[in-house]
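A single protein chain has been omitted; all remaining protein chains appear in their positions.
Naming follows writing order (A and B), and every chain is counted from residue 1.
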Amino acid sequence: MSNSEPVKATGLHVGEASPGVAKVDPILKASNVTRKFGGLTAVNVEHVEIPRGAITALIGPNGAGKTTFFNLLTGFDSPDTGTMEFNGKSLSGMRSHQIAKLGQVRTFQLTKALSLLTVLENMKLGATDQAGEKILGSLIPQIWRKQEAEIEKRAEELLRRFKLYEKKEDFAASLSGGQRKLLEMARALMTNPTLVMLDEPMAGVNPALTESLLEHVLDLKKEGMTVLFVEHDMHMVRHIADWVIVMAEGEIVAEGPPDQVMKEQAVIDAYLGSHQETDLGVVTGRIDIIDDGEKK
Amino acid sequence: MDWIQILSNTVESILSPVTFAFVLASLGLAMHFGFAGLLNFGIAGFMAIGAYGYAISVLRFDLPWWGGMLVSIAAAIVFAILLGAPTLRLRGDYLAIVTIAAAEIARLLFLTNTFDDFTGSASGLFGYHDSFRAANPIPEGTYGFGPFTYSETDWWVRIFALAVLAVVIWLLWALSRSPWGRVIKGIREDEDAVRALGKNVFAYKMQALIIGGVFGAMGGVVYALPSAVNPTVYVTSLTFFIWTALLLGGAATVFGPVLGSIIFWVLQAFLTNVLPALAQEGGILESLTSQQASTLRFILVGIGLMLIVIYRPQGIAGDKRELTFVK
Partner (left out) sequence: MQLSKTRKRAVSVIAALFAAIMLLLALPVSATADEVGTEFDDRVFGNVKLDGESLGGVEITVRGNGYEASTVTGDDGRWVIGVPERGAYEVILNEETLPPGIAVVEDGGPIKQIEFGLTGTVVTNYFIGEGERTAVGLWPQFFTRLVYGINFGLMLALASVGLSLVFGTTKLSNFAHAEMVTLGAVVALFFASLDINPFLGILLAVAVSGFAGFAQDVVIWRPLRRKGLGIVQLMIVSIGLALTMRYVFQFFIGGSTSQLPSLGGESFKLFGTLTLSTTDIASMGISIVVLIAFALWLTMTKTGKATRAISDNIDLAAASGIDVDRVIRYVWITASALAGLGGILWAYFRPGIKWDMGEKILLLIFAAVVLGGLGTAFGALIGALIVGIMVETSTLILAPDIKYVGALIVLIGVLLVKPTGLLGTKERIG
């Protein structure tokens, strides 16, 4: 779909690409993470590592536990068991804003535009370390005017990129669904994150804009940012992901570079679909199939 | 019917300390609800704490008037922290219930015989005016014109209240247009989104709760300044009246609460004067006792509150696009 194929990062993992494989330089690690809702085990991740400086896609059927896993990783929900590490720092017991401050910033699947703030205000809110956000500093404009102007400049650049510049004075409430998704992503980028976690960022965004945004994501990677995203659009996954992790029924069932993972029978059964209804229960129990995939 | 007298009484309410107290309290609520989205239904509790804090420190601990006010402010801060620490993590409607409960607890503790030595229980507190009046720079006499003719003491109370009001309005205005205000409004819209951007939502909410609470407490002080502290004032109905004034003017504005409170009291004063008169002189309200006639105005407040919220939730001063209610 694109004429200039992006450069894929390779050699991310150590040894065979199988669920829970170690990475050369992991930015995020999770072990034995479980989360139950009543009788339902929404997440049961034995071990997973997210490679630094790469774009990782987290895919899986609806209800696989991807969003729940995101919530656990970002401190919006607390796991029943397990440990998580970001940049070698344990995340257990940390509150969501503290995790975000470390540079691990997320977006939400159900878009959270701040409706009664203007688009530009939404963006400015993303900027970190603002002197004017301190209660005392806020009373004296002289303290924050200069920084505010810089933030505004950066926000406007991003808005241009996300085709929202014309809307900057409008309330976010007046944006369309896709535009809100864009705004949320742009706002997350205002924080200059080291790891950005996007929950279905391109759902509802038109193809042309998707493409230009993908370029932007690839640029971010070049600048050293790590991206982890959930996506159901396999084109996009193939196009930009360096690494793909597949979840089903809360567990990680496959991992690997996109072209390899997509060929695995387990993934086809559980997710990509060959119209078989038998799959999910079988898949999660069948690790050996993954080995089959590797041999191909 | 003496229309001149009725109109004069009505106009007079614009400069009444009760109106100023309402303006202050509703500005506090504007900070809580209009800007930070905190459903505080305990503003009457903050006012009670302001009023009692002032009166108790002056009467029982012989503090000067300004010391009493500092105590009020400190007490409001403590109350806000006590209230906020457990509840600011809660969903909005839970906060509403907790704040209303906390205000009731405060009121019952002020009312009970158990602490009669400090609070005066059911009879309240009075006779704490000497220190404040001694600081009055205005020479003895009556000043003003028409309905606004007051003694030097009455002027002193009003001028002082206006000065407090000016400071509070400036604070609210300066905060609301700053980056701090932006975070606060973001929290009002969706606190999880703001959290995801690395802001300590809890700390911001607490700051907003404290600031609004202090405004409310100063409202309580101003309410108590000219007269006495009466425990029957600080009931939940007071909270609801202040909400009415706030929503009437526009919750997410600085000017709205001022306007709303003034309209509220001007209307109240008008109805207080006009309804009993109508009942006495015959006409539509002929069959009513004057007691019933004055109850009518509170019925009208209730109906008015419903109508505002349904048909003009942004209030008189609010931006049509900027409805103050998040769904």
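Criterion: a residue touches a chain if its C-beta (ideal position, glycine included) is under 8 Å from a C-beta of that chain, and two chains touch if they have at least 3 such contacts.
This structure is a prediction, so every number in the text was calculated from the model and none was measured.
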item: Touching residue (missing chain; options B:16, B:40, B:57 or B:87); value: B:87
item: Residue among B:174, B:228, B:263 or B:296 that touches the chain left out of view; value: B:296
item: Residues belonging to chain B that touch the chain removed from view; value: 39, 86-87, 89-94, 96-98, 100-102, 104-105, 108-109, 111-114, 192, 235-237, 240, 243-244, 247, 291-292, 295-296, 298-299, 301-307, 309-310, 313, 325-327
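In this text, only the chains that are shown with their structure count from here on.
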item: For chain A paired with chain B, centre-to-centre distance based on mean C-alpha positions, whole Å; value: 46
item: Footprint of chain B on chain A - complex, ascending; value: 74, 76, 96-98, 100-101, 105-108, 112-117, 121-122, 124-126, 128, 130-135, 137-139, 141, 144, 148, 171, 173-174, 184, 187-188, 190-191
item: In the complex, chain B residues that touch chain A; value: 171, 174-175, 178-183, 185-186, 188-190, 192-201, 207, 252, 321-323, 326
